[in-house]
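So the structure is just underneath, and the comments pick up after that.
Here the complex is missing one protein chain, while the rest keep their positions.
Showing subunit A:
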Amino acid sequence: MTDSKYFTTNKKGEIFELKAELNNEKKEKRKEAVKKVIAAMTVGKDVSSLFPDVVNCMQTDNLELKKLVYLYLMNYAKSHPLCTDCEDPNPLIRALAVRTMGCIRVDKITEYLCEPLRKCLKDEDPYVRKTAAVCVAKLHDINAQMVEDQGFLDSLRDLIADSNPMVVANAVAALSEISESHPNSNLLDLNPQNINKLLTALNECTEWGQIFILDCLSNYNPKDEREAQSICERVTPRLSHANSAVVLSAVKVLMKFLELLPKDSDYYITLLKKLSPPLVTLLSGEPEVQYVALRNINLIVQKRPEILKQEIKVFFVKYNDPIYVKLEKLDIMIRLASQANIAQVLAELKEYATEVDVDFVRKAVRAIGRCAIKVEQSAERCVSTLLDLIQTKVNYVVQEAIVVIRDIFRKYPNKYESIIATLCENLDSLDEPDARAAMIWIVGEYAERIDNADELLESFLEGFHDESTQVQLTLLTAIVKLFLKKPSETQELVQQVLSLATQDSDNPDLRDRGYIYWRLLSTDPVTAKEVVLSEKPLISEETDLIEPTLLDELICHIGSLASVYHKPPNAFVEGSHGIHRKHLPIQHGSSGPAAPVDQPQVIPSQGDLLGDLLNLDLGPPVNVPQVCSMQMGAVDLLGGGLDSLVSDPIIIMHPTLCGWKNIIYVLLSNSWSGPGLISVDFLLLLAVLNFCVLQVWLPAAKAKGLEISGTFSRRQGHMYMDMSFTNKALQHMTDFAIQFNKNSFGMIPTTPLAVHTPLMPNQSIDISLPLNTIGPVMKMDPLNNLQVAVKNNIDVFYFSCLIPLSIFFVEDGKMERQVFLATWKDIPNENELQYQIKECHLNADTVSGKLQNNNIYTIAKRNVEGQDMLYQSLKLTNGIWILAELRIQPGNPNYTVKNTLNEKVCPNLWPVLYNIIWMQLWMYYS
């Protein structure tokens, strides 16, 4: 059957008939009718008047019918009422048409809308132009490529110079949104002339337009302080706007540009003064806006506490504030608490601790503790306030108070022990794990002063297995402490807890800690004492501060959702939007040229290298991708499994790399008596730890007292340089910065070195510096050599270290089977190298599993004459593939390494492979 019959009917009044048929109830009839329409269209008849009727037929499951309707649509889209409306004499109708046009989200149809849109972008009426500007953003959302090809982005850029302020504002808004999905393109092209146009429009456009323009301005990097100042001068009047969003966006611009102004200039000081009143005024707005403002103020007071330090009173909580406002105000109060206002703050906090809302009360109690830690002079008063609160016997108040008192003890050891008796009275009422753990810690820590410490701890032991892990771990440690302090009376107790922890528990953390203690106590009690009862570092108030790089990024997002959530946009925005990370501008020439080199022995002297290193450019690294905002330290390697162990202040002297190193030394020096007791989990733990044993890279003697030791690691797809800086000099050190020389892999730090507090004598700090490989490349010898310059307020120091190649093995190093086969054959023989690994007793599966953990993937496996052959691939960050064949004979596996591109990599690969396999071997032998 053919469809040709549709072409033959040709009567009068056809259109009328078709119209009736198109609206027929029967589906079949309608389909027939559409076919007739298409036929008529094809022969050149004008059936455009049937547009609405045909479109009606789109509502169908019938694919054939649908396709026909689309065919019709494409043909007649030009004469679609929308397109004709774009020519209407009434500008309101033209604008309406262009606005609706962008909402038709059908790819093929949008093509026909390009022409009308182009006309509307150049329309004589500003109302049409401002609507057309937004329409470009809509089209871009549907079909980005088309918008670029059609040159709409250029038209949009032209609109920035439009005479009408609202057109400018909408063009800016559209461009800003489009440029978010193209982070690298310089779409907005912010140059001084354009900035000037924006600033002019700022004075004239609607409140919303002002927000778009200010948000856009905040992305601009002024070339010098003069320009920054002149922009600030023109933005400050916005601080008096009634719209709080205008005010916050203006604050964002000013906070960013403040970075560029010299700190001693008069203007800088005036500007800081001008920022405070508008921020306070925001708090008299509606509660929702207050909430947004408070979340932002929280960031601002962390970045620049001087702005609001006089204004603490406005953050006092009002009785009928909504709870979300109350909680935020409380947070800011603590940040602003200082010796000058502590009396007032404490009086307020005490008041809040009697309120109704449980969360709020708890936070108020916690706040009292934080005040004690922050303002030393107030500690005594805080402690007595807390004691008063404990006397109220309100259960959750008591528990919260005990948790904060633990922290106060850690900050001021041996000062407030007199209150322990009062605390002990409340032992029975504690039912939350946090509070129980805190109490147990206190008892263990001060066991020698509590007469019945053993009884108290024993009482907890009864329900040991019902306790949470946190309480179990703390209890274990507390009893060990007690034992070390009063060995004679508590031997039974310690044995009881050790057997509970090691034999009756399924929890590997608990078991392993139990074994560690057991071994420590049985082999060398003196060392045990040194480890368990070692002096703990004091805690500081900085623990609640937002990590500085994140804070800087959030400052760039003031007013936006990111600043409300205190999270970078990519944490809550899907897709390409918001991936581009923002940075505070960096003042040029702030850190002058570094001092001359006097450490030639640390680094091989190379003419151009020194020149390169001397020119310490402390600017932000170019194009920074994802930064893992996790806490530093070796802990990450274990994916959180060890967190509870590490966060506990007792077993580890310092929950960081140094601490781990000590522990390992202690453990290793007590020779292991046999594998019997050691659980596999614990071995794994040790294996991982071994990776992060630090090497001393820069001895203190060569760097005027600064000792740097470190290691490299790869975690969750990112590379890190984990370092520990120790100040062995007599003066404090500040202004740290780091730079790498060009190297074989183009490795550079992702973020500047984040050492914000001065490093005091005999202190050490652990830094986890994220790295990436987008820097300049220069071949080094050996290939994995990295030359590093570190600067501080004293001097510049140089050292070189070897990067373990395994950190360059990327996660997507698994090659397709076919590709592997083809590549393997193509590699010339001279690129092939062979190695022998001796004394390996692993089978093929174990080996391939372990290698996969290090991003070396097994592509194929076969068995040839009783030998297992493994074919493996790995990829380096610079795109070089390395293919390998591993032949395993019992007792003598033969490892053949084939390299696809660069033979020079091979000799270096060897130690890496060796290292990984040896690691596993060692584990099984020990």
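Descriptive notes on the structure:
Keep this in mind: a contact is a pair of C-beta atoms (placed from the backbone, for glycine too) under 8 Å apart; a residue touches a chain by one contact, two chains touch by 3 or more; residues count from 1.
Here is the rule we use: contacts and distances are computed from a predicted model.
Matching "Pyruvate dehydrogenase E1 component subunit alpha", "Regulator of G-protein signaling 11 isoform X15", "Dynein, cytoplasmic 1, intermediate chain 2b" or "MHD domain-containing protein" against the UniProt entry of the left-out chain gives the name "MHD domain-containing protein".
For the options A:206, A:384 or A:734, the residue in contact with the chain missing from this view is A:206.
Touching the chain that is not shown, out of A:138, A:406, A:436 or A:791: A:138 (per the contact rule at the top). Only one of A:31, A:130, A:406 or A:511 touches the chain withheld from this view, namely A:130. One of A:45, A:122, A:263 or A:313 touches the chain omitted from the figure, and that residue is A:313. Of the candidate positions A:51, A:565 or A:824, contact with the hidden chain is made by A:565. Contact with the undisplayed chain is limited, among A:75, A:221 or A:236, to A:236. Along subunit A, the points of touch with the absent chain fall at residues 89-93, 95, 99, 102, 105, 125-128, 130-131, 134-135, 137-138, 141, 164-167, 170, 173, 177, 203-204, 206-208, 211-212, 215, 234, 236-238, 240-245, 247-249, 277-278, 280-281, 284, 286-289, 291-293, 313-314, 316, 318-320, 322-324, 344, 351, 354-356, 392-394, 557, 559-565, 569, 572-574, 577-578.
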